[in-house]
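A single protein chain has been removed from this complex, and every other one stays in its place.
Right after this comes chain A.
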Amino acid sequence: MSIVLTVAGLTLRESARRRVLRSLAVLTVLLLSLSAWGFSRINAEYEGLTSGESRLAASIVLNLVMFGLSLIAALGTAFLAGPTLAGEAESGIALAMLARPVRRAQILLGKWLGLAAFGSGFVAVAGTAQLVIVKVTTGYWPPDPLTGLVLLAGQAVALLTLGLLLSTAISPMASGIVAVGLFGATWIAGVVGGVGAALGNDSVRQVGTVSQMLLPTDGLWRGAMRAFQDPALLSQFGEAVKGHPFLSKAPLTGAYLVWAVVWTVLVLALAGLAFQRRDL
């Protein structure tokens, strides 16, 4: 266990000392400032809105900005996960470390733990800052912010686990690109599925369902949106917002959450097997 924690600490320190952290910080501050300005404009410009309409606007824009944050977290962790395994094997850093009395699974688990802590920490800090900004500018506070942030962190963890698996097989940069590409593709499939549901087209709806099973990032993201949006909106604007990409119409089921955890464990175990068999 001490080796796992040592490697987790090392991975956190790596994240903190590499340029990735600075780029993440800059992107996040940019997004938060833009959103603070935007939210203050929503209130100032649309004074004639009913309270329901302004809640709808705040919910949608909050979800939109949270999507931006989750994208930053996804990009950041995916591009950290690639170099940390494949890059170290390629550069030779892994040789000296793995010649120590350690099991490869311990190193992999330590890296995963460090990356998961980094991703979750980012989501917690940036997400809370965003919620406070919305509260201050529009007075809106989501119904279940903690669940939302936990699901967002889960989304980042699922993606970085996939990034680790990919990086045992392909080059560091390619693994980052493929992970982020899959993340985007699943999101689009989710939107397509939402449109299918709105139109009552079952085969189109299934595109979303299947993609959410294959890679649970989009499913978790929809659960997070649900926790951030005003629950009264759907009953109030039901038909008008059907299939909207930044509103979620149903909460996550317990079974889906279990699947997301099982999926992550499976992918991590696969990464462990692939890493174990790899010649360095």
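Just so it is clear, a contact is a pair of C-beta atoms (placed from the backbone, for glycine too) under 8 Å apart; a residue touches a chain by one contact, two chains touch by 3 or more; residues count from 1.
Assume contacts and distances are computed from a predicted model.
Between the names "histidine kinase", "Sulfate adenylyltransferase subunit 2", "ABC transporter ATP-binding protein" or "Electron transfer flavoprotein subunit beta", the one given in UniProt for the chain missing from this structure view is "ABC transporter ATP-binding protein". The missing chain, though absent from the display, is touched by one residue of A:A25, A:I42, A:L71 or A:L98; that residue is A:L98. Of the listed positions A:R18, A:K135 or A:K249, the one in contact with the omitted chain in the full complex is A:R18.
Residues of chain A in touch with the missing chain: 2-3, 6, 10, 13-14, 17-18, 91-93, 95-103, 277, 279-280.
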